[in-house]
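With one protein chain held back, the other chains of the complex are shown just where they sit.
Order as written gives the chain letters A, B and C; numbering starts at 1 within each chain.
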Amino acid sequence: MSEMVDIQNERDTRQIEINKVGVKNIKCPLIVMDKKNGSQHTVASINMYVNLPHHFKGTHMSRFIELLNEFKHEKISLKKIQVILQEMKDRLNAEAAHFEIEFPYFIEKKAPVSKAAALMEYTCEFIAEKSDKEKFKVTVTVPVTTVCPCSREISDRGAHNQRSLVTVSVQFNKFIWIEDIIDIVENAASCDLFSLLKRPDEKFVTEKAYDNPMFVEDIVREVSTVLSKDDNITWFTVESENFESIHNHSAYAYIER
Amino acid sequence: MSEMVDIQNERDTRQIEINKVGVKNIKCPLIVMDKKNGSQHTVASINMYVNLPHHFKGTHMSRFIELLNEFKHEKISLKKIQVILQEMKDRLNAEAAHFEIEFPYFIEKKAPVSKAAALMEYTCEFIAEKSDKEKFKVTVTVPVTTVCPCSREISDRGAHNQRSLVTVSVQFNKFIWIEDIIDIVENAASCDLFSLLKRPDEKFVTEKAYDNPMFVEDIVREVSTVLSKDDNITWFTVESENFESIHNHSAYAYIER
Amino acid sequence: MSEMVDIQNERDTRQIEINKVGVKNIKCPLIVMDKKNGSQHTVASINMYVNLPHHFKGTHMSRFIELLNEFKHEKISLKKIQVILQEMKDRLNAEAAHFEIEFPYFIEKKAPVSKAAALMEYTCEFIAEKSDKEKFKVTVTVPVTTVCPCSREISDRGAHNQRSLVTVSVQFNKFIWIEDIIDIVENAASCDLFSLLKRPDEKFVTEKAYDNPMFVEDIVREVSTVLSKDDNITWFTVESENFESIHNHSAYAYIER
Partner (left out) sequence: MSEMVDIQNERDTRQIEINKVGVKNIKCPLIVMDKKNGSQHTVASINMYVNLPHHFKGTHMSRFIELLNEFKHEKISLKKIQVILQEMKDRLNAEAAHFEIEFPYFIEKKAPVSKAAALMEYTCEFIAEKSDKEKFKVTVTVPVTTVCPCSREISDRGAHNQRSLVTVSVQFNKFIWIEDIIDIVENAASCDLFSLLKRPDEKFVTEKAYDNPMFVEDIVREVSTVLSKDDNITWFTVESENFESIHNHSAYAYIER
């Protein structure tokens, strides 16, 4: 076996460095940190890339998978991701390593009146990079309700409302919990969502949402206001897509700071 | 070239007939019939299958594509699909032919008060089969608004509402227009959707929807009631998926008759 | 709270029974059975429906979620699904209950030569129904390689090959492992897939696939042959979609028995 040609290791003469090369869309069960319970099991979709200097013909794709499998029983934390990135750089002789991971994250939420508890799902993504500098971006997508202020104002009764997806990406100085980002978004909406609502809860959320009408513009501004005040956050984007209940398209707003 | 082995034509000895074999997910620009304008251009996703008797090793996939390309400048009607199915049977020596086509379909709709006009999109699918018998199924997916009757009843103000997707499939004796199926669904909802609404329109649709609260159960029952009375319709299914604005999951109902 | 109107419980006079009504697309972390390790954690997408007799206006959607949350720490087995179905019937006063669950399932596979181990992902679905009769359908989707026999035969060197998705659905008398269905499919392909392959492995799978050319027709026939011989299996479908590497569409075959 040792005599097999290693084509990837051959010299490339085209003088073109590749920014990112690696494996994409690997599905993997993982354990992630959980503010309340310490950890939770989830299933992630993972991308792993390194840069490739111009003189190498190819990277060694199997090394990404080997590395990933070594971490499959460990809790994936910010620190652990730094270890993975360093291992990627070392084993693939690279100057830059990229690790991207997306997963559903579950939080037990109590209904506002009945206090009935059930799990809510949020989508989370970590994008980490290690070269001469380090970069770490956390993205959370939070579904909420939005009631249209215009519809409420001009109508004699009712107001159109809909499910909206608010996506927040942040970079920060020290650790930040997914749960804290979710809180900021849920507090900024007309009302937050629940998996389980009994009738008194349904009355509560209907009236709360009606009393807090929000344009797509309002949502991103409210979230933006809170994030701007937080010294720990060095950069952020907020976007909201409202799946309008009166149209077949979405209303959309986006802020980057 | 004529000496190339035709492996597909070789004899198969496993004694297993294949129900459907062919090409799937071919994208193709097409012209379809339009009740108001005669015809409209769209882009379709197409599947073409035949049965394969147990003694043949394989079918000739390229013949499906050849056939499809011959029809690309013609208007795709029910009759034309019968011609395509017969050609499939003839050219592939098959006893059964299946032709499935899905496409976005556009109708110009006027806003209820301002009469401002804009295009609304609906998803349509034809599934046709020709063997010793003929089968033709038309499916239309119509987005609508639904206001929750329970939320309206128990709340002092407002009512949660959301976009819902109602999907109707029908088999029939004589021709039926896509437009007529859409009308049935839009009349059964709390309110229909529009691409373009000015403020007086928004007031109108908000109040109309509030005055017509519908559970997911009501929608499918209303559509079902109308379809049941139509002698031309020999079989149907109705389903509705409501993208609940207070939950992160859908409410769903389904009737088959 | 007890004075709130229960609209769902009101009488409906349209005389239309609804086949299925309930909640769709609920995301939930779950524990499922694992042939080798006893159990594994995964994240599922779940639908829960009951029938609704013609005289009831609506079903009580929150009861599905309550029920589901009671089972979130238990291992989901065939037996447990029967318990869930019975609970659905009881709590919702229904004659028929439907439980549908789809989840990624992971198996550690060793590379054929180097024996390097890594997780492979498969998509599984259970569709269960309990009315006066019981129904249970297991569906597994298995990615494999297929080498085209025609391309191999007519070409002086090489042969086009591609990733294919083989989907098997079975009904059976007594319990059947997901792992056993996967084995049947992987043995029927030109070669099975692996997450981690070192160079000697890559040589092995390339040559094995080249030595086992398979049309899309061959795959479904091979799987069908094995399933037909198994007395435990009372009904099955097999389909394969080959993402042709020489075309931008798929080749497809389907058998139902």
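Note that in this section a contact is a pair of C-beta atoms (placed from the backbone, for glycine too) under 8 Å apart; a residue touches a chain by one contact, two chains touch by 3 or more.
Keep in mind the model is a prediction, meaning the values are calculated, not measured.
Engineer: Out of C:21, C:140, C:166 or C:197, which residue would touch the omitted chain in the full complex?
Structural biologist: Final answer for the missing-chain contact: C:197.
Engineer: Could you tell me which of A:33, A:78, A:176 or A:255 touches the chain that is not displayed?
Structural biologist: A:255
Engineer: Which of these, C:20, C:221 or C:249, touches the one chain of the complex that we don't see?
Structural biologist: The one listed residue touching the chain not shown is C:249.
Engineer: For the chain left out of this view, which of C:33, C:67 or C:154 touches it?
Structural biologist: C:154
Engineer: Check the options A:47, A:114 or A:171 and report the residue that touches the missing chain.
Structural biologist: Here the residue in touch with the unshown chain is A:47.
Engineer: For chain A, which residues reach the chain that was dropped from this view?
Structural biologist: 4-5, 7-8, 12, 14, 16-27, 47, 49, 52, 57-59, 61, 149-150, 153-154, 215-218, 220-221, 224-225, 241, 248-256
Engineer: Residue by residue, what part of chain B touches the chain that was omitted?
Structural biologist: Output for chain B: 1, 4, 6, 26-29, 40-43, 62, 65-66, 68-69, 72, 104, 106, 113, 116-119, 121, 195-200, 203.
Engineer: Just checking the interface: what residues of chain C touch the absent partner chain?
Structural biologist: Within chain C, the residues that touch the unshown chain are 120-121, 143, 145, 147-148, 150-152, 154-163, 191, 193-195, 197, 199, 202-203, 205-207, 209-211, 243-249.
Throughout what follows, only the chains that are shown with their structure count from here on.
Engineer: By CA centroids, point me to the most central chain in this structure.
Structural biologist: It is chain C that sits nearest the middle.
Engineer: Between chain A and chain B, what distance separates the C-alpha centroids? Give it in angstrom.
Structural biologist: Measuring from centre to centre gives 34 Å for this pair.
Engineer: If you average the CA atoms of chain A and of chain C, how far apart do the two points sit, in angstrom?
Structural biologist: Spacing between the chain centres: roughly 28 Å.
Engineer: Residues touching two or more other chains, restricted to chain A: which are they?
Structural biologist: If we look for residues of chain A contacting two or more partner chains, we find 121, 195, 197, 199, 203.
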